[in-house]
Structure formats: structure tokens, C-alpha cells
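Have a look at the structure below, then the notes.
One protein chain is absent from this view; the other protein chains keep their places.
Here is chain A:
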Amino acid sequence: MTTCPRCDSTRAELVAESPVKGAWTVHTCPVCFFTWRSTEPEKITNPDKYDRSFKVNQEDIPNAIQVPAIPDRLGNR
């Protein structure tokens, strides 16, 4: 388990290792879906250094506006 630099979830997972061994790894967060590569600068990979204005509050995620909205099923109207 790894901490997501953007939403601070601790559920981030390893999803890829570089085909050339040892060059980098890629992680993704199943909470806010942020994805990052280990070779990116600390301002992207370190939760304490990620730009505050782009941080995502986990509590806000369920309230994000739907684009497009989910329509009612036919027959349920």
C-alpha cells in the first residue's frame, strides 16, 4: 500500500514496472484515480509537496458533478 500524493488515500497500488528493469514504477489510486510515475518530480509524487490547489479531498469525490448525468431507466419514469 502506498499513499496517494493527491488525496492522501493509503490504498494506492502498483500497476506497472518499466519494461527495462529498474527504470521506474507506476502507481494509481483507486479512490481519486490519480496516477503517477516514480521518476516524476517530488511535487507530483510526494503528498506533502503536491500543490494544495490541486489536492483532492476524499469527502468531496462522491459529490462531484456528473457529466453527463445518469438518466432514469425506461419504465421507471
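Points to keep in mind about this one:
In this section, a contact is a pair of C-beta atoms (placed from the backbone, for glycine too) under 8 Å apart; a residue touches a chain by one contact, two chains touch by 3 or more; residues count from 1.
Just so it is clear, contacts and distances are computed from a predicted model.
UniProt records the chain missing from this view under the protein name "Phenolic acid decarboxylase", selected from "Putative ABC transporter permease protein", "Phenolic acid decarboxylase", "Ferredoxin oxidoreductase" or "Type-4 uracil-DNA glycosylase".
Mapped onto chain A, the interface with the missing chain covers residues 6, 15-16, 18-20, 23-24, 26, 28, 30, 32-37, 39-41, 43-44, 51, 54, 56, 61, 64-68, 70-74.
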